[in-house]
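Note that one protein chain is taken out, while the other chains of the complex remain in position.
So that you can tell them apart, the chains are marked A, B and C in the order they are listed, and the count of residues begins at 1 in each.
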Amino acid sequence: MRKLQIGVIGSTADLKYTKKLEKTAVRIGKLIAKSGNILMYGAEKDYDSLPTIAARAAKKADGLTIGITYGKGKEVYDEQSADVIVCSGLERGGGREFVLVNSCDVVIAISGGSGTLNEIAIAYQLGIPVICLKGFGGWGEKLAGIFLDKRKRLKCLSAATPKEAVKLAINAVQKNYKK
Amino acid sequence: MRKLQIGVIGSTADLKYTKKLEKTAVRIGKLIAKSGNILMYGAEKDYDSLPTIAARAAKKADGLTIGITYGKGKEVYDEQSADVIVCSGLERGGGREFVLVNSCDVVIAISGGSGTLNEIAIAYQLGIPVICLKGFGGWGEKLAGIFLDKRKRLKCLSAATPKEAVKLAINAVQKNYKK
Amino acid sequence: MRKLQIGVIGSTADLKYTKKLEKTAVRIGKLIAKSGNILMYGAEKDYDSLPTIAARAAKKADGLTIGITYGKGKEVYDEQSADVIVCSGLERGGGREFVLVNSCDVVIAISGGSGTLNEIAIAYQLGIPVICLKGFGGWGEKLAGIFLDKRKRLKCLSAATPKEAVKLAINAVQKNYKK
Partner (left out) sequence: MRKLQIGVIGSTADLKYTKKLEKTAVRIGKLIAKSGNILMYGAEKDYDSLPTIAARAAKKADGLTIGITYGKGKEVYDEQSADVIVCSGLERGGGREFVLVNSCDVVIAISGGSGTLNEIAIAYQLGIPVICLKGFGGWGEKLAGIFLDKRKRLKCLSAATPKEAVKLAINAVQKNYKK
């Protein structure tokens, strides 16, 4: 079977996340790498972020990571986090986010502000499963366990731990594509 | 002063909106046209929608309307709702929505499901004011009066009537660009 | 019948076009406006261009003009050339060009460098007719009367004057959509 493309989405550093959140991101990155799957994330040019932390952890664990960035610049490339940088040519704030989510088989949300909300809404619209980590605040927590609208497409799944999140992510893809 | 580009976002017909919601959309379209500004909306190829209803009403009142659509086809063109169709070349579910919101000076949200949620999140990220109609359910109602995250950029403004919504929209742009 | 969306593409000011070329652009803009159709062009934030000159002429003649721009900024808006600015959210150099051409029923090419070449190639791939002005150099001249590849989709049509260009453009759309 092919490797899954698992997106990690969540807060950027300007949202001031805790050490505990950072550790959670590290754990998720490591688990994705160990599962033999691919980690996809939004590569930022200015801020660190939980997704970038997860990507660095995945790289450290010999995983394959793909950063999707905005605009043109391949200068965002950082060999500690990314194997490949794809430059969407689209602005951040909706455009880059769309190319990222559209390229994922499933996404895992860790906390997160408006960008994460945007990405969860995209995933829902595209029928891509979303795994939300509970207990970490942000949109990732608020949307855990609910449908985003009356169409009741795919419920945002709720995970209590990084381990459960990665496991649910892998299962959700397999179930989603069996349909 | 140049004409403002006012986006109307909200439910598509598969979300089964009420007659009252349809009338609200008609009213908003008419008011935008009468204000001398431009109505921007997402042109759908399959469903009718509150934004399309607003566009038809604006056209009837001699307003200028611009439909932003997904993919290639200019076949979506319908002279009862659109003066111009812009084909974003992007998929619906996040891509087309981004080009639409990115092209607006302000957006007015009427009820709405995941697509509207997506568009509100984009507006917030881009610093584009959002006017939410209260009393009509959907994400437009849920987000009225709140900030989407701790960054506290622009609060989603709350309007009780179409008239107030259009007035707030025009004021918000003037205030936003004075900053 | 609906109004046609006629794109004008061609050199930007850094390619140093002649007064004669400027007059040709003015003439084309005026003729599109007088035909009652819509002029679409790429709105630049730094340079003047033959398409922008055409748009200003169209506006002067009471035509409707739509500028498609790159990135975010509606600050490109200039009431002398544009009625509406659509912000594609895509970078210039291929992205914005794609949204522009994809939104046209037909394009008229006046001289032009690599950006115009790009736009002609897009039009060919999308099956959108291209009218090339002869006698003005650039890619618009080099490609007049030829097919871009062995697929022989639509030959770039050759026009000797602005009048012929606009006439051919209108006829080409009618013929193209009859097929």
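Methods note: a contact is a pair of C-beta atoms (placed from the backbone, for glycine too) under 8 Å apart; a residue touches a chain by one contact, two chains touch by 3 or more.
Here the structure is a predicted model, which is why all the values come from computation and not from measurement.
Engineer: Looking at B:27, B:72 or B:134, which makes contact with the chain not pictured?
Structural biologist: Considering the complete complex, B:72 is the one touching the chain left out.
Engineer: Pick out which of B:48, B:78 or B:91 touches the chain that's been left out of the picture.
Structural biologist: Going through B:48, B:78 or B:91 one by one, B:91 is the residue touching the chain not shown.
Engineer: Among C:21, C:122, C:144 or C:169, exactly one should touch the missing chain; which is it?
Structural biologist: The single option touching the absent chain is C:122.
Engineer: So which of C:46, C:79 or C:149 would be touching the chain we can't see?
Structural biologist: Only one listed residue reaches the unshown chain, and that is C:149.
Engineer: Tell me where the left-out chain touches chain B, residue by residue.
Structural biologist: Here the touching residues of chain B are 71-72, 89-91, 93-95.
Engineer: Identify the residues of chain C touching the omitted chain, counting contacts across the whole complex.
Structural biologist: Here the touching residues of chain C are 14-16, 90-95, 97-98, 101-102, 113-115, 117-118, 121-122, 124-126, 138-139, 148-151, 153.
Engineer: By the contact criterion defined above, which parts of chain A meet the unshown chain? Give residue numbers in ascending order.
Structural biologist: Counting over the whole complex, chain A touches the hidden chain at residues 2-3, 5, 38, 64, 66, 68, 72, 74, 77, 79, 83-89, 98-99, 102-103, 105, 126.
We adopt the following convention: only the chains that are shown with their structure count from here on.
Engineer: Taking only the C-alpha atoms, how many degrees of rotation bring chain A onto chain B, rounded to the nearest 5?
Structural biologist: Rotating chain A by 180 degrees superposes it on chain B.
Engineer: If you list every residue number at the chain B and chain C contact, are more than half found on both copies (same) or fewer than half (different)?
Structural biologist: At the contact between chain B and chain C, which are copies of one sequence, the residues are largely the same (over half shared).
Engineer: Which whole number of Å gives the spacing of the CA centres of chain A and chain C?
Structural biologist: 40
Engineer: Touching at least two other chains at once: which residues of chain C meet that condition?
Structural biologist: Each of 72, 89 in chain C touches at least two other chains.
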